[in-house]
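Okay, here's the structure, questions in a sec.
Entry: subunit A
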Amino acid sequence: MTESTSTSAVLADGRPIADGECSHLPGDTHMWVMVLGDLAIFGAYFLIYMVHRAMAPEAFLAAQQHLDVTIGVVNTMVLLTSSLFVALSVYAARSGRPDRAIKLTYAGGACGVLFVAIKAYEWSLELRSGHTVGNEFFSFYYVLTGVHMLHVTLGLIILGVSVRELRAPKRRRITLVEQGATYWHMVDLLWIVIFGLLYVVR
Partner candidate 1 sequence: MRVSATVPVGGEPTLTDSQPPPSKRALSIAFWIFPGFFGLFGVVFVVLLRVIPPPRPDVDNKYITDYFETHHSSILIGLGLLCLVFGGSAVANGFITYHMKRMSSGPVFAYVYMGGLAVGSIPGMLLVAVCWGAAALRPDREPRIIAMLYDLGMLSFNGQLGCFATAYLAFAIAILVDKNNIFPKWLAYLTIWQIVTEVIATQMWQQTSGPFAWNGSIAFWLAVVVFGVWLNCQGLMLKKATDDHPAGTRPPD
Partner candidate 2 sequence: MQLLSGIDDLPRTANVRTQLMALWVTAISLALMLVAYAVFPGFWPPMSPEMSAEAVADFYRNNAGWIRFSMVTFNLCGLMLLPLFCVVTVQIKRMAAQSQAFAYCYLMATISGGTIFALAATIFATAAYRPNRDADLILVLNDLGWIVFVAPVGMALIQNLMLALAIYFDNGARPVYPRWVGHFALVVALAMAPAAFSMTVTSGPFAWNGAISFWLRNIAFGTFLVVLLVVSWKAVHRQAIDEGLTE
């Protein structure tokens, strides 16, 4: 990935990031291009979903009732907790405690794996009760959650890169750790929207 920039060097020196200070870009511009672009594309998916939902509200609502909202809530909590761990790990890395940062990143990654496992279980439940892509709501459900799962998997790889970075004392680049965290929070953010629009909206 990118070379460490001057920003990260300053931060690695222990300069505080004060509340309200408006100069610090977490990660780097390249990652934010990715995140903003991803948000734009997912935003388009969500709006297209809402358009199709508006065309057949009853059918969508009836299909929505077959989702297990408890699993959805549990999965949301898992992913939120995972985000918390990763956010804490960035703080630990900045305050010069890489061991703690690595442990927190592992915890965040473990929650990510748990999320994928729960999601796979949920998919198998839905598929076993005969809800396939033949139904329009469920085709959205499988595609949106599937693409999101792809992002989770990619996020797990990126967290692995962060750990690798934290482990090497010679070239510990905070930007890279921040990039990974930014991406991981975006995965969390997208899930929050999916949860609201697929599970809860009426």
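One rule holds for everything that comes next: a residue touches a chain if its C-beta (ideal position, glycine included) is under 8 Å from a C-beta of that chain, and two chains touch if they have at least 3 such contacts; residues count from 1.
Selection rule: all candidates are chains of the complex that A comes from, given by their letters.
Owing to the predicted nature of the structure, the values given are computational and were not obtained by experimental measurement.
Among the candidates 1 or 2, the one that touches subunit A within this complex is 1. For subunit A in complex with candidate 1, the touching residues are 1-3, 28-31, 33-34, 37-38, 41, 44-45, 48, 51-52, 133, 136, 139-140, 143, 146-147, 150, 154.
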